[in-house]
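Of the protein chains in this complex, all but one are displayed in their positions.
Chain nomenclature is as follows: A, B and C, assigned in order of appearance, with residue numbering initiated at 1 for each chain independently.
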Amino acid sequence: MKYIAIVKDQEYTIEIDPDKGILIDDVPHEIDFRRLPSGGVTSLLMNNRSISAVIEEMGDYWDVLIAGELYAVRVQDERAYRLERMRSSGLTVDGEAVVTSPMPGIIVAVPVAVGDVVRHGDKVIILESMKMENELRAPCDGVVTHVFVSPGGAVEKDQPLVGISQGGEDAPDEDTAASAE
Amino acid sequence: MKYIAIVKDQEYTIEIDPDKGILIDDVPHEIDFRRLPSGGVTSLLMNNRSISAVIEEMGDYWDVLIAGELYAVRVQDERAYRLERMRSSGLTVDGEAVVTSPMPGIIVAVPVAVGDVVRHGDKVIILESMKMENELRAPCDGVVTHVFVSPGGAVEKDQPLVGISQGGEDAPDEDTAASAE
Amino acid sequence: MLRDDGLLIKKFDKLLIANRGEIAMRILRAARELGIATVAVYSDADRNAPHVRFADEAYHIGPPPARESYLVVEKLLDVARRSGAEAIHPGYGFLAEREAFAQACTDAGIVFVGPPARAIGIMGDKLMARATVTAAGVPVVPGTTPGQSDEEMRAAAIGMGFPVLVKAAAGGGGKGMRPVNRAEELPDAFASARREAKAAFGDDTVYIEKMITEARHIEIQLLADSHGNTIYLGERECSLQRRHQKLIEEAPSFVVDADLRRRMGEVAVAAARAVDYVNAGTIEFLLDRDKNFYFLEMNTRVQVEHPVTELVTGLDIVQEQLRIARGRRLRLRQEDVRIKGWAIECRINAEDPYNNYLPSTGTITASHLPTGPGVRVDTGVHVGNEISPYYDSMISKLICYGETRGEAVLRMRRALEEYRILGVKTNIPFHQHMMDSHRFLSGQFDTKFVEERFSMDDRESSHALEAALLATLAAHEQNQRAAQIVAPGARDTSNWKWLSRWERLRR
Partner (left out) sequence: MLRDDGLLIKKFDKLLIANRGEIAMRILRAARELGIATVAVYSDADRNAPHVRFADEAYHIGPPPARESYLVVEKLLDVARRSGAEAIHPGYGFLAEREAFAQACTDAGIVFVGPPARAIGIMGDKLMARATVTAAGVPVVPGTTPGQSDEEMRAAAIGMGFPVLVKAAAGGGGKGMRPVNRAEELPDAFASARREAKAAFGDDTVYIEKMITEARHIEIQLLADSHGNTIYLGERECSLQRRHQKLIEEAPSFVVDADLRRRMGEVAVAAARAVDYVNAGTIEFLLDRDKNFYFLEMNTRVQVEHPVTELVTGLDIVQEQLRIARGRRLRLRQEDVRIKGWAIECRINAEDPYNNYLPSTGTITASHLPTGPGVRVDTGVHVGNEISPYYDSMISKLICYGETRGEAVLRMRRALEEYRILGVKTNIPFHQHMMDSHRFLSGQFDTKFVEERFSMDDRESSHALEAALLATLAAHEQNQRAAQIVAPGARDTSNWKWLSRWERLRR
């Protein structure tokens, strides 16, 4: 069985074969993997190197906690991976990035309006939660296409707040956007 | 539903009724009971008194750990309890107590033989385990009826080692037993 | 004994803890260790919290929002009455620095484990506090006096020179505080500081203070008994902050020598005496590059970061609070206080250091605490508990002790690696990155360091390959299991067998 694992923009091809053993990017490794009965704790011995991790399934990815660092890993078998690559190649041009609420809270301010040009990292929402004001920022360059909330409103976790049309590599420049107001 | 709970020779009658609430020995109590998702941890509020416990099912009884103390509790519904009492009332006279091995180990010595009279607390087996010699003692007064093991033998947990006929309240006295040898 | 200043001091044997989370646990443990019976309170969100299970008694006080539960004075006094609690410990936050609450306790004949209401009142109003300690000879940061108009404050700001800070008179924990670099920014800063102050404290009075740049936040822990004895327990270094929230604290401070410690300690004692202070309290100072120090504020309660002082002095500050409230004399004189070794505290928060420190809510699905020599964890969250938006995002405090600062840092690194929390994102990687930072190791930082000169971007992810492999093995295991449900005959491909085959191969 061949898998593609993606973590922090890095891809690994991992083959698990009853005869050949485990190969990572075609290199065989001695692997001894154990799950312990409490809370997702695992122990991996990899060529005698010891890695202690906690693993948890998060829907379409896996959270792996090693030595304090949390890694989000997507695992696909080779076929699913090829299929998705084919599909996703047509999606980038008019894709919309949606900023969602990372937690329940109250909207304090919405410093952008539909039509505004935003740059990656610009503030788009100020959300109060856990007794703190939190700034949510644009995940990409683009133009604001939707504002789903207004100040004072309560929001749930994962609720869409602001939509931004992604410019891809051809982000509209300030002039074009300004003339659209 | 009415239950009989037995712990350390003490019996409690506990009634759980959708209308009357919870009654212990006919006295109603305000009860708020929660199971937490980890390792059998529970929280009981009983008339606002807070009890934190870990509960684990052990087959025919429950282990309940409260503030460092472990309580073994047998719970039966009223009907099963009555049935068992009836049954057990005929059993005490020629019952045999069997000393079993509390853990895997090696038999070091068997200081008793079939026919010996033993008193509650007498050594009947010396078992080596966990790098220590452990003395197993007679659980009651009586006469040794079986010796299932011999020195040097390996035993598993719960393996029968020695059988002792229980004298009940009419334990045979030393003279009678001695004449049986 | 009811003192002239309204503070009730008497022996008590049952204590209500008007708080939740780690500080409730901290107080419960101290009370238990003194043989004092304990009463907890809980909102609907906290029925399963450890403080409920750990107390001798627990009472429900309402829905999750604090203003409907932990902040409702009448409910707390009612629980005290029903349970027979003779004293209330407020912890920090919530009602800890509300003058009216302290007074209400006294009026109800209940010992308030803290200072006299009057001291809380004076120190809680930043402007009054400045005036009071100034009169006692304590140096303060230049700033405006009460009741000035926006225009007057603007003029004062220009007079003292930018940058300045707009601060809420009732503020604390950085709330209602705004740095201002130019006069034009003042109106916005006034507006947002007032909005936040109003929401947080119900009082939107603001004032202006000169901003001390390249400053360190150094605070002095005090203990004062009801017999007129006040001592200082040395300093804490609390400069590592983000948005005025402390993240890492240590004791002692890299930059405070014995002489400066004594001078700051004596000034702190003078500030406390100015309000006839009783119980544990903290004087916060700014220390500038030239080792001038300025009174910032007094926290009239136990601090989050009190454990670092406990580790280097060997004292138990919360037990001392309870002893003082029971009328006991301090057992230590100033000359008995000795600082030994070094302690560092990392606040473990549910927030994502890789994503602008956004708070992370969710249920804790795994929690494995570091243990062993020199490691202490104060936590109020267990597996199954929820990190909810109702309360702050602190999960626990990890405190490490070493003979030297270097050893404390190395131990903290080890403990951070051992600590495993799943279910929410945590700032453990932030702390790890800080413990690896040369600036931190060499003690070169000020209150702006985290925000302006520290980035998670240069942190290397050293275990990406292993993470990929582990996730793949877990996914494969799952696939195999799923396949077996379809074809139950294929027993011999089960996960464990498959693994032991590898074991056979490699032996």
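In this section, a residue touches a chain if its C-beta (ideal position, glycine included) is under 8 Å from a C-beta of that chain, and two chains touch if they have at least 3 such contacts.
Keep in mind it's a predicted model, so treat the numbers as computed, not measured.
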| item | value |
| --- | --- |
| Touched by the hidden chain, restricted to displayed chains | A, B, C |
| Selected residue (touches chain absent from view) among C:L8, C:M25 or C:V141 | C:M25 |
| Hidden partner interface residues of subunit A, rising order | 32, 34, 36-38, 41, 43, 45, 48-50, 52 |
| Sites on subunit B contacted by the missing partner chain, in the whole complex | 1, 3, 5-8, 10, 12, 14, 16, 18, 21-22, 24, 30-35, 38-42, 44, 46, 51, 53-57, 61-71, 73, 75, 77, 102-105, 129-137, 157 |
| Missing-partner contacts on subunit C, residue numbers | 25-26, 29-30, 32-35, 54, 60, 307, 310, 314-316, 318-319, 338, 340-341, 368-369, 371-379, 382, 401, 403, 407, 410-411, 413-414, 417-418, 507 |
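One rule holds for everything that comes next: only the chains that are shown with their structure count from here on.
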| item | value |
| --- | --- |
| Centre-to-centre distance between subunit C and subunit B (centres being mean Cα positions), rounded to whole Å | 49 |
| Separation of mean Cα positions, subunit B and subunit A [Å, integer] | 55 |
| Multi-partner residues of subunit C (each touching 2 or more other chains) | 383 |
| Set of subunit B residues in contact with two or more other chains | 38 |
